[in-house]
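All protein chains of the complex are present and in place, except for one that has been dropped.
Now for chain A:
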Amino acid sequence: MYVPHTFIECKYGPELVVTCTFRSSPVAGSNRVFNTPLSEQGIVGFGIGLATQGSTAIAEIQFADYIHPAFDQVVNEAAKYRYRSASHYHCGPLTVRAPYGAVGHGGHYHSQSVEGFYAHVPGIKVVIPRGPSQAKGLLLASIRDQNPVFFFEPKWLYQAAGERHTQLASLCTCMQSLSLSAGSDVTVLGYGSQIQILRQACEMAQSELGVSCELIDLRTILPWDEDTVIQSVCKTGRLVVSHEAPLTAGFGAELAATVQAECFNHLEAPIQRVCGWDTPFPLIFEPFYIPNKVRCFDAIRTVVDY
């Protein structure tokens, strides 16, 4: 999938295990869609270079767990190019995609959520879709965005049955957050694969506790839609944040800190974070690690009962 563009446009990376793009595309041609060796630092670095010359570069990293050799290129090059060169150069046409998150049996290195590391770098954007329709629209938006975007795709969605999605033209490509349900008792905030779980927790809260939840999908975590979230929490007075990534210094910490500063007088209860545990991602213990719907439901109950 690619957007026709005036300039040379390339989509490349090591083979994606989930066979999203395999080998060269018959449509685009092998000089535009191609496999690379295992060199994540090179893949991102080359992408930056391509993008500085105006090409739309879409780089794939096989699993987000493997993006770390490219960390220097992301943090020191992609994020700072425009600023340090006073806009002589920038790598806005760069998009880096990687599947992230639990897949059921991935263990240490096929399951990690790495968005927290990259949300900490001014100069890039981090976008995380919750489902196929969102992925399509948000990926197009990310590609068109004139900033380097890191696009983390929930891995398990590749194995999910499917979701009907709308025509291209009517897809929402807006990268702001989206309220999925209007509610009055508690704001429930998350992104990516966790949204499915939060939706179930909210349904449980409604049916078992009569609690009305306002579920918000952040969609973009850097920069994140503070206005929508603050408005919601000032209304409900309660916030539950959830992500699969580990608790300590996870992105939920940023959300909680900002909301408590902006909504302090409106808060009826301490903000709850329901996250992965502070351990390496386990193999057989995955079901215990994941912040599942029961843990999320418990957090909703905690803020409501406070």
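General observations
The criterion applied here is as follows: a residue touches a chain if its C-beta (ideal position, glycine included) is under 8 Å from a C-beta of that chain, and two chains touch if they have at least 3 such contacts; residues count from 1.
Going forward, contacts and distances are computed from a predicted model.
As stated in its UniProt record, the chain not included in the shown complex is "Acetoin:2,6-dichlorophenolindophenol oxidoreductase subunit alpha", which appears among "Acetoin:2,6-dichlorophenolindophenol oxidoreductase subunit alpha", "Protein transport protein SEC23", "Ubiquitin-like modifier activating enzyme 2" or "Bms1-type G domain-containing protein".
Although one chain is not drawn, the whole complex shows that of A:Asp65, A:Glu115 or A:Asp217 it is A:Asp65 that touches it. Although one chain is not displayed, its contacts with chain A can still be listed: residues 14-15, 17, 22, 35-39, 41-42, 65-66, 69, 105-110, 282-285.
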